[in-house]
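Note that this is a trimmed complex: some chains were dropped, and none of the rest were shifted.
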Amino acid sequence: MNLRTRDTLIAAGASVGLFVLWELSVRLFKIPPFVLPAPSQAIASLLPVWGVVLGHAWQTLWTTLAGFGIAVVAGVLLGAAVGTSKPLNLALYPILVGFNSVPKAALVPVLVLWFGIGTVPAILTAFLISFFPIVVNVATGLASVPPELREVLRVLGSSRLEAFTRVSIPFSMPYFFASLKVAITLAFVGAVISEIAASQKGIGYLMTSASSQFNVPLVFGGLLLIAIMGIALYAVFAILERRLVGWAYRGQNA
Amino acid sequence: QSRTNVRFTLDFAFQGPTAPFLLAQDKGYYSAEGLNVSIDRGFGSADAISKIAAGNYDMGFADFNSLIEFNTRNPNNQLLAVFMVYNTTPAAVFAIKGKGIARPTDLAGKTLAAPAGDAGRRLFPVFAEAVGLDASKVNFINVDVPLREPTLARGQADGITGFYFTSFLNLKNVGVKPEDLVIFKYGDYTQDLYGNAVVVRRDFAQANPQAVAAFLRALVKGFKDVIANPDEGVAAVKRRDGLINEALERERLLLALNTHVLTADSRAFGLGSVRRERVERNIRAVVKAFDLNTTLRVEQVWSERFLPPIAERRVTGPAR
Amino acid sequence: MPFIELSNVSLRYDNGYLAVEGVNLSIAKGEFVALVGPSGCGKSTLLRVISGLRPPSSGQATVHGQVVRGPIAGIGMAFQNPTLMPWRTILQNILLPLEVSAKHKQQYRQNPKPYIEAARELMASVGLAGFENAHVWELSGGMQQRASLCRALIHQPEILMLDEPFSALDAFTREELWQAMQVLYMSRKPTVILVTHDLREAVYLSDTIYTMSTRPGKIAYARRVEFPRPRALELTYEDGFTHIVKELREQIGGLRTQISGLKGVGA
């Protein structure tokens, strides 16, 4: 309990410290708010419109989660394909890399033309931007399963699927969780850029709306909200990770 | 009786100048005409035109010059302008006083920043020709919309192009005093260029001529109401986007109305109408400035058969 | 008819190394066979071939009259390294074969209780009581080896392949496990292939002992052991027994090149 309190203090302290630094820099160097507002201004700008903002945040959160959910499923499946089959690896990796080098913001208009303005393109963008890290890490994890461990299963006459679920998947879990941390942040980015480009709600909409009025503090208020939601989801994964793949990190405290 | 659905996109965000469209909706003018109208914000004129052409929307509010370009490049997917809202283009060049730019010809050798698709930037050659400036002597930088006015304020460009009522207020917002500004409104140097119009996909107009006409009847009422009572218009905007600053949007609305809507032409011929020879000159100017290879006929970009009778469209100004 | 048969089996690893060559071997059903030979001669490699983990480069292995083309069901294997899964507790590691072996998985899924009970008993019987929920890295080397042995036995396989299963154990634990293994063998009569460096162990437990020569590995010598079972531990001190051990010792001694001293470290 005491240790946990200490941990929370360290985590919170660092973030608070960063904000203080930011606030001080803005005041000290007299940076105009349309360049970079102080965090206090950003937060202050949220308060009067709090009810509206909350609705936007909720919209962004759930589209992000929906896109992220699809990304996890698709990422694991593609990662399994790429990580276990040489021909699929050769065939798919270049395509995936090429696709992911392209800014998704450029694809949003295409999605909008197909699926209309609103939630669907946001979910799809969140998905499209975030599945690749999962593919790469799952594939790498699966490809580095030590053959000895797989042999334990094979010699028992297990099916491929059984060996996969009992050796390859658990072994790849640390890779998978690492990729989730990256993917969730990207999913937020995806949902927001889609909202920036084409939506009537969500933090992205809030930001463009604020930005078209040069209410830059409110733009940064929106950014802060996204960051906070990202951190909250990260915390969920961190807890899951401790539970599920603690075995891989036994050396960390030594 | 069955109501006709009209999906309508604005050119940009819900802001003061879009109040007539919104107020007409709030007051039930579209419904009264048997229309079921939905209005979405837009992401620039070019984007709005693409979306209407692709069938995501049926009608919209977009730059006439962009429409000319689109129709030239996509002869199979043409749109029509059916109601001219901005009788002169709101495009303008902004610079800071005392930095060597006093007259338009001083822009030679200078750097201007603007979004790639900005009307003022695309139409700059027309303006340049009108003022006797070699457009190729002016250097342009692409900046995203949110960066345009800050770029000028920070001195990272000598000037910017933008819609008069947008950039003027944005510059005020980033701390540039109006009295420190040098502004060249294109409309003050050339009468060849129109601004934003109500546009419709040609096949939609053909299939639903009554709906288009009905839309315009309702819209004219909206305009009249907003001109008579701008505050009511701003309230309609506020209902769409709770984040707007009402005083700012009121100012923007009045600038747009008094400078670009309530012009001599619209007092003479009524709201929404154009002069044919101006349209022809406009097309020629665009073809030259945009380096297009065919010149369209007026009928390929404009139709006035949906306009309400002139009596309904008569206005006096100004709004206050 | 032999139960397990290797005919002219050679195996060349991907790097070109010829590990075993021309191995012929017949094992009857229910026979207890020991495989001994110098380190690196290809004993583990042969187990791989028989169990179907690796196809031979030439020749073939048949089990139960069927040519081995891939892993065959019904094997219990204790690998030379314990290869326990770090994400499972010890008990979960030992229960693993029940989750996948065709013979048990249905029943295990429906009613795991008796199996878990059996696994706990088995753990207790090798001295691992109380470590059911321990993590792999919380066990000493010898304890891991015993857990791995339990995993090879839990599903009562027809064929047992044990690759130096007692090498990390003290003499007492080892001898007790010999006796336990003998009881198990007599009661269920699995076919057993035991790889070991302990010749007393080989002679005590097996019906036949094969010695292998090195580079590439070949079967050099076969020795039947005819002592009736159950064999008492005291038997291992009797002359007839030590005679066989000595015989095997000499056999193997002749099969390898001698090491001359730890050169290169100033000795």
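Think of it as A, B and C in the order they're written, each chain with its own count starting at 1.
Definition applied: contacts are C-beta pairs under 8 Å (C-beta built on N, C-alpha and C of every residue); 3 or more make two chains touch, one makes a residue touch a chain.
Just so it is clear, the model here is predicted, and its values are computed rather than measured.
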| item | value |
| --- | --- |
| Subunit stoichiometry in the structure file as a whole | A x2, B x1, C x2 |
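What we mean here is this: only the chains that are shown with their structure count from here on.
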| item | value |
| --- | --- |
| Innermost chain by mean C-alpha position | A |
| Chain whose Cα centroid lies at the greatest distance from that of subunit C | B |
| Gap in Å, rounded to a whole number, between the CA centres of subunit B and subunit A | 39 |
| Separation of mean Cα positions, subunit C and subunit B [Å, integer] | 85 |
| Inter-chain centre distance, subunit A versus subunit C - centres from mean C-alpha coordinates, in Å | 48 |
| Per-residue multi-chain contacts in subunit A, two or more chains | none |
| In subunit C, residues with contacts to at least two other chains | none |
| Footprint of subunit B on subunit A - complex, ascending | 32, 34-35, 49, 52, 109, 112-113, 116-117, 197-198, 200, 206, 208-215, 218-219 |
| Residues of subunit A that touch subunit C when the two form their complex | 148-149, 151-159, 162-163, 166-167, 170-171, 173, 245, 247-248, 250 |
| Subunit A partner contacts - residues on subunit B that touch it in the complex | 12-15, 40-41, 43, 47, 50-51, 54, 56, 145-146, 149-150, 153-154, 170, 173-175, 241-245, 248 |
